[in-house]
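Removed: one protein chain of the complex. Kept in place: all other protein chains.
Right, chain A next:
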Amino acid sequence: MSELRIHLEFSGGAELLVGKTKHHDIALPHQPHPWSLRQLIAWIRDNLLKERAELFVTGESVRPGILVLVNSTDWELLGQLDYTLQPNDHVIFISTLHGG
């Protein structure tokens, strides 16, 4: 009955939406059901995004154009929103929507 500790990384410009900090170690509160990526995105929206949430979240998913990898694997191979988070997962959000 403990919290779920995972590591978040924001890059490609997505870090600019979360206080310009790339790395975030977070602890998700205990809940009866396992945490899904869908719930994580909602948690990020409510807890990390200070403003301009629409630049990161669209509906219950990330805005199209933001790539998501879990432990260096494309979330499109992992069930996307339905993926069940595991302890110490490393979740990366890379924006392709930023210039450069």
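In this section, a residue touches a chain if its C-beta (ideal position, glycine included) is under 8 Å from a C-beta of that chain, and two chains touch if they have at least 3 such contacts; residues count from 1.
Just so it is clear, contacts and distances are computed from a predicted model.
Participant: Per UniProt, what's the omitted chain called: "small monomeric GTPase", "Cytoplasmic tRNA 2-thiolation protein 1", "Dolichol-phosphate mannosyltransferase subunit 1" or "Guanosine nucleotide diphosphate dissociation inhibitor"?
Facilitator: Matching "small monomeric GTPase", "Cytoplasmic tRNA 2-thiolation protein 1", "Dolichol-phosphate mannosyltransferase subunit 1" or "Guanosine nucleotide diphosphate dissociation inhibitor" to the record, the invisible chain is "Cytoplasmic tRNA 2-thiolation protein 1".
Participant: Decide which residue listed in A:I26, A:L67 or A:L81 touches the omitted chain of the complex.
Facilitator: A:L67
Participant: Over the whole complex, note the residues of chain A touching the chain we left out.
Facilitator: Touching the missing chain: residues 11-13, 16-17, 54-55, 63-65, 67, 69, 72-74, 76-77, 92, 94-100.
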